[in-house]
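This is the structure, below, for whatever I ask next.
Shown here is a partial selection of chains from the complex, left in place.
When the chains are written out, they are named A and B in that same order, and each has its own residue count from 1.
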Amino acid sequence: MPPDLEAGIAALGLVDHHVHGALRHVVRRPAFEELLTESDRPIPPWTTAFDSQLGFAIRRHCAPLLGLEPSAGADAYWAARAALPPEEAARIFLRAAGTDCWLVETGHHGDRLFGPAAMAALSGGHAAEVVRLEAVLEAVAGAGASAAGLREDFRAALRERARDAVGLKSVVAYRHGFDFDPAPPGAAEVREAAGAWLRTLDRGGAPRVADPVLLRMLLWEGVATGLPLQLHAGYGDPDIELHRCDPLLLTRWLRAVEPTGTDVLLLHCYPFHRNAGYLAQVFPHVHLDVGLAVNHTGARSAAVVAESLELAPFGKILYSSDAFGPPELHYLGALLWRRGMTRVLGAWVADGEWTEADALRVATMIGRSNAARVYHLDE
Amino acid sequence: MPPDLEAGIAALGLVDHHVHGALRHVVRRPAFEELLTESDRPIPPWTTAFDSQLGFAIRRHCAPLLGLEPSAGADAYWAARAALPPEEAARIFLRAAGTDCWLVETGHHGDRLFGPAAMAALSGGHAAEVVRLEAVLEAVAGAGASAAGLREDFRAALRERARDAVGLKSVVAYRHGFDFDPAPPGAAEVREAAGAWLRTLDRGGAPRVADPVLLRMLLWEGVATGLPLQLHAGYGDPDIELHRCDPLLLTRWLRAVEPTGTDVLLLHCYPFHRNAGYLAQVFPHVHLDVGLAVNHTGARSAAVVAESLELAPFGKILYSSDAFGPPELHYLGALLWRRGMTRVLGAWVADGEWTEADALRVATMIGRSNAARVYHLDE
């Protein structure tokens, strides 16, 4: 590996532009293992979540931070890990990540996780908030909005919630898929859909928005704020129908959003990251990352990083871990990204395709400066 | 390559969990070449099927077993090959495969191929049967079932046919695609579809089931047996419409099957093997292999093997050759899988990402022990 490149990437203070909090409570081993897979089913008794690329990567790379040998056994790892209070575990791994700034999406199980301020304090870095649109709408509905007032109440609540946020996030991929009508919904349509949804709440339903009209409404309201809008794309838990989460299905909606000037960030994207790269090349407002997949592909993550470096202009690719829960994931996302970038760019430098200076410049763009520009982090 | 890993993978007695019989009759060169491609069209006169990754791999790896140089020319290869009686060719290649146990799917041109018992005898290993659901239904229809009795007759015939089988197989991908209604069909629906189909047989039609209602019926009847159910997915002959064979299209059906506890095995999957890996991660009953593609991608097969080792937990990946006909394919599937695994896992060991012990453990899981668990082979 070219030595300056390796050192430069190792020293980069990253912006993790899409991440969740680290676990704030003690968990037992089954719960810990369930956080190592996107499955929401119990781990089958004949196996362990450690027998996966992510599990192997944790044993390999996280064990040494707990005083164990690299690739310590799963039981030994868990024994050492379980001995640490949550704050202590978070402090160890978050600090080791070398992440300067965490953009924390707070809309999913926020009560189980450290919030942005705690993430900053525990890591010794900075943090800012990304607000999940669905969570805001569900809170508004839960607080007793009327069908006629839902949109206006949502808009007001979003204005309030997003006052200090640097970005917004939507999980429309989970709730419906990307095969929705790209046009903003009309007032009558929204009122009708709101009425139907709120009536299910009156009957005791959980406030979970999955109606495509309401999802379109919250997307367009989000776009109207001008804040960068993150969209989960590709791989996720078994709620999704993955073929409906191909970001190419957003093409018409992306064209419709383009005139507003709002930036759109396609998150994760695996296994559709090449498709996302195409969108990032042709649409000035579209960006992508391959977070989540980097952690979950472990020893294969350099291949995923390499594939993200094809069609997308270098100013449109961002780093994220998409870590949720175990702070190992916050650390590992950064570590595997650094290793992958060092390996991929390093090979191009070694082959004479890229200069070392260009390689470090691109790593810096992806690792931090693109995020700083999109989210206005220096302001 | 780490020496213990290479030796360990070389010594692994494989379970080939989805394979067909080797050729029992003499074939001429055109027929042999046609078995080297998934095309069912004649090989164009300006080329030869040897000018493909599979053809090159046969010349490279099979020629030495016939006393020729590696990569002997196609004509020399065929001359040596054609001199061998079918049993002798089968004996040479099946024994060299190092496969302990063949799970032989017998429902496709079974008369042209050695059956499970002969496969065991010729290879010096074990064999068990996998029953093709469509073949059972077609036999029942051909034997004169009535529309009202088709389902019951099928159920009885399947019970009988599967008495000693270790698994079932469906080619719904070929016959319709995966874009079918995920719910079990109702009795009236089945009766109507059965009537329409049987009437085509009365008029002399070949008993080939392609009606989606009947295909759903046989899938659900198969699931009800509790036997592991193999599904052809992805790449195959020109009958299929490949975009309708993306296993992601099965998502809702997989969710519907999950409560039954029946294991589902997605076969081949190329070029959708990453999609299959996602399904294997999130659904406890879903497994995958990349058989067929390993043979057909030849020198590129290590890349396909590597891509199969991303999201899927290591307990959910299986080895198969999907060989059909020339016993070269039974050998080559095993050889290329061993080479691919040795190369991919060996690189991770060399890089310090995995330990050699872990690598050999994972190779053993994929090469045999996952299949032993799923198909209860030790019982």
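FYI, a contact is a pair of C-beta atoms (placed from the backbone, for glycine too) under 8 Å apart; a residue touches a chain by one contact, two chains touch by 3 or more.
Only a predicted model underlies this, so the values are computations on that prediction, with no experimental measurement involved.
S.K.: Counting all identical protein chains, and not just the 2 shown, how many does the complete complex contain?
M.R.: 3
Just so it is clear, only the chains that are shown with their structure count from here on.
S.K.: Just give me the whole-number Å value for how far the CA centre of chain A lies from that of chain B.
M.R.: Once rounded, the distance between the two centres reads 37 Å.
S.K.: Show which residues of chain B lie in contact with chain A when the two form their complex.
M.R.: Within the complex, chain B touches chain A at residues 246, 248-249, 251-252, 255, 274-275, 278, 281-284, 306-307, 309-311, 313-315, 348, 351-355, 358, 362, 365, 373.
S.K.: Please give the residue numbers of chain A that touch chain B in the complex, ascending.
M.R.: 37-42, 44, 46-47, 49, 51-53, 56-57, 60, 70-71, 235, 237-238, 241-243, 270-271, 293, 296-300, 303-304
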